[in-house]
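On to chain A.
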Amino acid sequence: MKINIQQEDNYTNIGFDGAVDLSSSSDARKNIIEILEQNKNILIDLSLVNYIDSSGVASLVEGYQIAKKLSLKFGLVGISDAAMGVLKLARLDQVFPIYNSKEEYEKDCA
Partner candidate 1 sequence: MPEYIAHRFLNVVEKIGISTVKFIEAVGYYFALLIESVAWIIAGSFYKQPVRIPSIFSQMMTIGIAACPIVFILSFSIGVMLAIQMIYNLKTFGAESQVVVGVALSVTREFAPLITGILIAGRTGSALAAKLGTMQVNQEIDALRVMGINPIRYLVSPALLAMLIMVPALTFFSDIAGLLGGALYTGIEIGLSFSAYIDRTMAALMVGDVMQGLFKSLVFALIITLVGASSGFSVTGGAEGVGKATTRSVVLSISFIVIADMIFTYFLNR
Partner candidate 2 sequence: MEENKKNIAIEVKDLVTHYGPRKILDGINLTVKEGEIMIIMGGSGSGKSTLLRYLLGLGIPTSGSIKLLGEDITNLSTNEMFELRKNMGVAFQGGALLSSMTIGENVQLPLREHTNLDEKTMDIMARMKLEVVNLGGFEKLMPSELSGGMIKRAAVARAIVMDPKLMFFDEPSAGLDPVVSAELDELILRLRDVMNMTIVVVTHELDSAFKIADRITVLDRGHILMSDTVEEIKNSDNERIQSLLNRTPSNEVINADEYLSRLTGM
């Protein structure tokens, strides 16, 4: 799994590339929490993720909870069908703020 972090005007865009699974999810988690702890809004881009397992989703859940506590904007974008399945299984699709595009999130952020 590769991680691409991009600073935008009023948020940080973090994209994962590859598989977010048992071996890589702690890395993903660490980066998400780091961004939030710098008090920055976060958009997580999952469009290049070919596989995400429960540990990956658990990291997203934790991130979202922290963002809420710090009143930061948290968003997911580019969710593949496979990833959506994992979210749906735990009914998390109704919990996460899911955006269709980066622009939609930016509008929400502003």
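The candidates were selected such that all candidates are chains of the complex that A comes from, given by their letters.
Just so we're on the same page, contacts are C-beta pairs under 8 Å (C-beta built on N, C-alpha and C of every residue); 3 or more make two chains touch, one makes a residue touch a chain; residues count from 1.
Small disclaimer: the values here were computed from a predicted structure and weren't measured.
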Selected neighbour of chain A [touch, this complex] from 1 or 2: 2
Interface residues, chain A side, partner candidate 2 - complex: 22, 25-26, 29, 53-55, 57-59, 61-62, 85-86, 88-92
